[in-house]
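First the structure, then my questions, so here it is.
Here the complex is missing one protein chain, while the rest keep their positions.
Moving on, here comes subunit A:
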Amino acid sequence: MGVAITGIGVLSAVGNGREAFWESIRLGRSGLKEMTRFDASKLSTRFVGEVRNFDPSEYMSEQELHETERCSQLAFAAAWEAFENASLPVDQYSDDRKGVVIGTSLGGIPNGEVFHSQWLHDGYIQTDESLLLAYPLHTSADFLSIRFRLKGPKITISTACSASSGAIGYGATLINAGKADLVIVGGTDPLSMLSLSGFNSLKALSSDPCSPYCQSKGITIAEGAGMLILERLDLAERRGATILGLVGGCGLSSDAYHPTAPNPGGAGAFKSMHTAVAQASLNLDEIDYVNGHGTGTRANDSAETSALKNMFRDSKKPIPVSSTKSMIGHTLGAAGAIEAITCVMSMMHNTLPPTVNFDESHNPYGLDFVPNTSRKQQVNTVLSNSFAFGGNNVSLLFQNYDHSPRSTEPQNVAHHRTVITGLGIVQPLGIGKESFFSAIVNGKSAIQDIPFQNEVYHSRVGALLDNEQYLKYINPSVVRRLDMLSKYSMASAKMTLDDAKLKVNRDNCERIAIIFGTSSGPIETVEAVNRSIVLQGADKVNPSLFPNTVMNAAAGHICLAFQIKGPSTTICSGGVSGSQAIIYAHQMIKDGIVDAALVIASDEYNETLHAGYDRLGVLSDTIPVPFDREGRGFALSGGSTAILLESEEHAIRRGAEVYGEVFGYGIASDAYRIAGNQSSGKDYARSIELALQDSGKTKEQIDAIFTDARGSKHIDMVEANAVRRIFKDQVPVTSLAGLNGYAVGGLTPVHTAAAVFALKEHVIPAIANDNPIASIRLAGHAERLQRAETFMINSSAYGGTYTSLVIGKYRS
C-alpha cells in the first residue's frame, strides 16, 4: 500500500521546531549543556540535553496544563507542528480513520516521583492524587487523540530506547493493514531523576558531552519529542500532499543475550537492519546513510559497529554512519522518532548529519562516522537504528519519495490464519490452566482481604497470588535477577511453551515473537528505586534494580531465558495492553512476519499500586459485582497470562493441538477525556463493529461476550451501552473481574483463556448480579451455552481506548 511521511514536528536540545532543529544538526551544533532543572551534585555528570525556551501555555489551556505533564506537553507541541506541516485539509479523513501510536519510556514518571515524595515525606493523606491521572504511559496518546480528534487505533509502546522506532513501525503496519488512513506516530520523554540516577548507578553517564563511536565514555541523557504524520501513500498523493519521505521497512529483533548489554557481535542489530532492508526489497548498495543508535557507551558502539561491518561487508562503497545523539543527547523513548525526523530531513536536504565531539585522529571502530561536519551528498535511502535494554532492536528504513522505485503492480499478500495453541496462567483464580478452569466452574471469588491493611485505605480487598507455586516454573538460577513482574511473566511463558509443546531452537528462534502487555509495569522496582532517590539520594540507587524499571524488562528476560530472537515489543496502553498485545501478535502472524508469537500480559499487585488506585477512589470496599447499578469500584489483582499464537500452517506442521482461532479485531478511541470515558458507548460499539467486520462474523454468530466490566458504575455503563447498541440483550455477557479481580492490563488474555475453556465445555463465568445497570443478559451460574463457536472479548482503558477481539472454534 505504501506509507508516506507528510508532516514532522520536533522539540529537542538543539532546537524547537523542524527548521531550528535542522539548522543545528547541519551546523553540528550541540545542545548538551549543564542541567538547569535538576540537582547534579550527586551525579557523575552535569551535562544533559534539555528542551529550552518551551512554554506549553502557548499551546494549551490552563486546564490542559493541569491535566498533563511534561511528557504529554512535549508530545503535543511536536504533534501540533507535524499537523501544521502536513497541511491537512479539514475533514480530509474521518476521525475514525485517524490513529496515534506513541513510544515512551518514562511517560508521567516525573509526576510519580512527586507523588511518591509527598507520600514518603508528608504521608499518604497529603498526596495530590491528581498527579496520578497523568502518570500512565498512555496519557500522551490519549491527549493527542482528544486534541486532534483521532478516533482510530491508539497504542502506546514502551520498549525503552527503541520505543518510538517501534511506534513508527507499528503505525506503518496499521496503515498497510487498512486499519487507518492517517496515523500520527512518534515518541516523547521528559528528563527525570529516575533515568538520571539510574544510568548514574550503572556508571553509564559520560562526564562530558557524549562522544559516540569515538571516546565512547557513556551517554548524555536528554529530553524531547518527535512526531511524524504517516498517511496512506495513494491518499496522500491524491490530496496533493508534499511527501517528505516514505517508510520503506521496519525490522524488529531480540538479542536474547543480556538484560542490558547488547550482544557484542551485534547479531540482533544485524537481524533488525537486515529485516528492514529486505522489506523494502533493496540491495545494500542502495543505502546511502545509517543514522546509528550511537549512544556513546562502549558496549553499544562496539556491538553496533560490528553489526554494521557485518551488514555492509560486501558493499561496494563505505557506508556513512553518524550519531546525532552527539548533539541531541539520548532522549530515550523519543530517540527513534527524533532520529527518524533527522533521517527525513537528511533526505530533504541531501545532507549527512555529523557525529560531533569526534576526535578524527582516533577512530577505534574504523567506519565513516561523518566526523564533526555535515556533508552534502545525494541521500535517497536511510537506515535508522534504535536498540534498547532488554535487547529490543528496531531498524527503520526511509526512502526519498522522488527517487524511490515503486511497483505499480498490486502486491499479492498471503494472509495467514492465527490459531491458539498454548496457555499459561498465573492468576489469583488459579495457577495453571486446569486449576483456573475448575475455579471458573466453582465460581468462588479469589478476592479477599488484603494483607497490607492500613486504616487510611478506603478499600481493603484485592486478589493476590496467595502462594508462590508459580516459582517452580522458573529456573532457580535466574529467579534472583527477576522482579515480581518478570517472575509472574516467566512462569506463565514457561507454562505456555510447555503446554504448546513448542521447542525453541536455532531454526525457529528468529520466527517467534514476544509481545508483552502491561498497564503499570514493574511498579515494585520503580518504587524501590525512587524510594532510594528520595530518602537516600540520587547517588544511592542500586544498579541491579535500575534495569528492571523499564517496561520491557520482563520481555527481555523471557527472550533471554528461552532464546527467542524474533520481534519483541511491549505495549503499555492501560487496560487494553493485553488485548493490544494479542492484536499486534495476530497481525504479525497474519502478515507472515513470524510463525508464532508468545503473548504475555502481566501486572503486579502490591501495596504501592493499591495505594495509588485507592487514592483515586476507584477501588471497591467489598467484592465487586460487574455491571452493578451501585458499582462502587473494582478490586485489583496481579498475575500473568500467556498465550501462544501460531500461523495455522506452523501449528499443523508441528502437530500442535489447536484450542481456537483469532478471527479478527477492532480498535477505536473516543477522544473524550484524559482518564475518562464517554458514557454513551458509541465508540466502544464501533470497536465491536470493526471486530465483527474484520472477522467476517455477524452479531448473530457471537455466542457470548467477555466484557471488561469490573464493578465501576461508569466504565461498566459505557460497555453496557456499547453491547446494547449492537446486541440488545440477546447475547450472554460475562466478566471474570468479580472472581479474579481486575487484572488491569491483562483481563483480555485471562478472558481468552476462559473462552478457550468455553469453546470446549460450553461454560462461561457467571455474574451474580440482581441489580444490573442496564438491560443486558448476564451469564447465570453454571449456565451451559447451547452453542459455543464464536466469542467476543472486549476491553477498555481509562482515557477512552477500546478493543474487541473475535475468537472461536478452529475449523481446518
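Just so we're on the same page, contacts are C-beta pairs under 8 Å (C-beta built on N, C-alpha and C of every residue); 3 or more make two chains touch, one makes a residue touch a chain; residues count from 1.
Please note the rule applied: contacts and distances are computed from a predicted model.
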Options "Phosphopantetheinyl transferase (Holo-ACP synthase)", "ABC transporter ATP-binding protein", "Heme exporter protein A" or "Amidohydrolase family protein": UniProt name of the undisplayed chain: "Phosphopantetheinyl transferase (Holo-ACP synthase)"
Sole residue of A:258, A:375 or A:629 that reaches the chain not shown, by the stated touch rule: A:629
Hidden partner chain, touching residue among A:117, A:469 or A:678: A:678
Contact residue for the chain not shown (choose from A:8, A:141, A:157 or A:773): A:773
On subunit A, residues whose C-beta touches the chain left out of the figure: 629, 670, 672-673, 676, 678-682, 713-714, 717, 721, 724-725, 773-775
